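Right, chain A next:
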Amino acid sequence: MPDKMALEAILAALFPAGHAVTVSDGLITGDGPLGAGRIAVVGIDGNTALGIEGACHLAGRVLDVVRAGGETPILVLIDSDSQRMSRRDELLGLNEYLAHLAKALLLADAQGHPTIGLLYGHSAAGAFIATALATRVLVALPGAHPSVMDLPSVARVTKLPLEKLEEMARATPVFAPGLDNMVQTGAVQAVLDPTRPLGPQVAALIAQGAAADIRDTRDALGCERGGRPLAHDIAARVVREAQGA
Partner candidate 1 sequence: MSQWQKERDIREARLERARPHADGKVVPASRVVDLLEAILQPGDRVCLEGDNQKQADCLARGLSACDPARVHDLHMVQSGIVLPEHLDVFEQGIAKRLDYSYSGPQGARIAKMLYGGQIELGAVHTYLELFARYFVDLTPNVALIAGVSADRDGNLYTGPNTEDTPTVVEATAFKNGVVVAQVNDIVDRVPRVDIPGDRVDFVVEADTPFYVEPLFTRDPAAVTETQILMAMMAIKGIYAAYGIRRLNHGIGFGTAAIELLLPTYGERLGLKGRIATHWALNPHPSLIPAIESGWVKQIHCFGSEVGMDNYIRARPDVFFTGSDGSLRSNRAFCQTAGLYACDLFIGSTLQIDLQGHSSTVTTNRVAGFGGAPNMGSDPHGRRHPSDTWMKAGREAGGTGDPALRRGRKLVVQLVETFGDKLVPAFVERLDALELARKLNLELAPVMVYADDVTHIVTEEGIANLLLCRTLDEREQAIRGVAGYTDVGRGRDHAMVEALRARKIIQRPEDLGIEPLDADRSLLAARSIKDLVHWSGGLYEPPAKFRNW
Partner candidate 2 sequence: MEKLSFRHATRTALPGTRASAITGVVASGNLEVLLERNLAPDACRVEIDTAIAGYGAVWAAVVADFVARRQPGGLTITINDGGARPDTVSLRLAQGARLMEMP
Partner candidate 3 sequence: MDFKPVSLSTSPLDQSWYEASARARLAGLLDADTFQEFIGPEQRMMSPHLPLFDLPRAFDDGMIVGRGLLEERPVLIAAQEGRFMGGAFGEIHGAKLVGLLRAALAVKPAAVLILFDTGGVRLQEANAGETAIAEIMRAITQVRTAGIPVIGLIGGRAGCYGGGGLIAGTCARLVISEGGRLSVSGPEVIETNRGAEEFDSRDRALVWRTMGGKHRRLIGAADAFVDDTIGAFRKAVLAAIPAAPSFDLATLEAEQARLEARLDRFGDARDATEIWGGLGIADPAAVPGLTTEGFDALLARLPEEPHHAR
């Protein structure tokens, strides 16, 4: 597996002319120049777990962009752990905070702010859903390693030996961790080429996203790529049956 790219290197590649992106407590916020305008940046760095404060803070920044109007795109950079697992976070309603962050990103997208997720390290579970998976287009850099569930945990719950799971993981992408598998399920649309300038690649995604309608194409991609053989068809069948007599 290639090493993950460091955030500084990514930012430098994205914004050769400089940027106003900062990292504090693992939370990325700020913006940088993109074409004639600016692009807002939010995210999580350093394999940081996403808790209630972090989610609240990032959502606030996203809503700032929406409130300002215009069509400022939002780039979501992700190298996170899972959601923070603690009694306090749950006591105070972590599900609301994570859902709120996702909703803020979805609202931004719906109101004309293209949202691009760029996964460059780890991400998992609720943190993944609340950030990268809530963007219009999710792409990754080589070295990214999302995992919904790591294999030792799967082994513990299913009581299957780890070796057997590793063997099964090679045959089916549906449960095993890793970037390739998330690409195959359609969750990650594309893997960027780190040897080419990142700025233009991101700009192209924004242009492509802005032109497309708002339909979610992930299940169609998952079907094409074989990672989710049935989801697209099942969803379409439900729509057909609901529209039937």
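The set was built so that all candidates are chains of the complex that A comes from, given by their letters.
Definition applied: contacts are C-beta pairs under 8 Å (C-beta built on N, C-alpha and C of every residue); 3 or more make two chains touch, one makes a residue touch a chain; residues count from 1.
These figures come from a predicted structure and were not determined experimentally.
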Looking at 1, 2 or 3, the one that touches chain A within this complex is 3
Candidate 3 partner, complex, touching residues on chain A are 52-53, 56, 59-60, 63, 66-67, 83, 85-100, 102-104, 106-107, 110-111, 125-126, 128-130, 133-134, 148-149, 153-154, 157-158, 160, 168, 171-176, 181-182, 184-187, 214, 216, 218-219, 222, 227-232, 234-239, 241-243
